[in-house]
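In this view, the complex is presented without one of its protein chains, the others remaining in place.
On to subunit A.
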């Protein structure tokens, strides 16, 4: 299966954009919409459950590479949506609709037949129509749920800090420090503290040592 790697799914949609009319270029309007989307943790896609990464762009046409290639053109311009996520396709699409349907309506607003999409079920059916099978899907993780992966990455980074900070301590001190560390990072709590989806800058509050009594002066 070209779209599935363990529990990760790679979905590619090619959604045809309406032909330009005398007054509007719908591909330009779509591009405008994409270029003004908020970024990183403010992106609407950061609110869509289990999104690892995704990309939206407008495909105008295929390039003619010169003779002896045949010159070919696409029948329309396309909004391309590539997304990698945890879980199955339909659940993901329903989650996306439920989380950010206003954004979805704006982004897809100039696509052919999207005006008929009114419900999560319609969105799933629409996406299936537009889906192409991936040929080289690569996913760099184990495909687990996003919150587990973010927590795991957070824990790994903080544990590296812990290892460097506490190197050379006696077994007793180390155990004490580790207890404090565990109490701060809460390994079993997927909600907090952890990295937020789309986050690109780590805050001080997320560094475990910020919460230790011994390191107060560093953060003063």
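Just so it is clear, contacts are C-beta pairs under 8 Å (C-beta built on N, C-alpha and C of every residue); 3 or more make two chains touch, one makes a residue touch a chain; residues count from 1.
Note that contacts and distances are computed from a predicted model.
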Absent chain [UniProt protein name; select from "TatD DNase family protein", "Phosphonate ABC transporter, permease protein PhnE", "aminomethyltransferase" or "Peroxidase"]: "Peroxidase"
Residue among A:23, A:69, A:163 or A:213 touching the omitted chain: A:163
Residue ranges of subunit A at the interface with the undisplayed chain: 160, 163-165, 167-168, 217-220
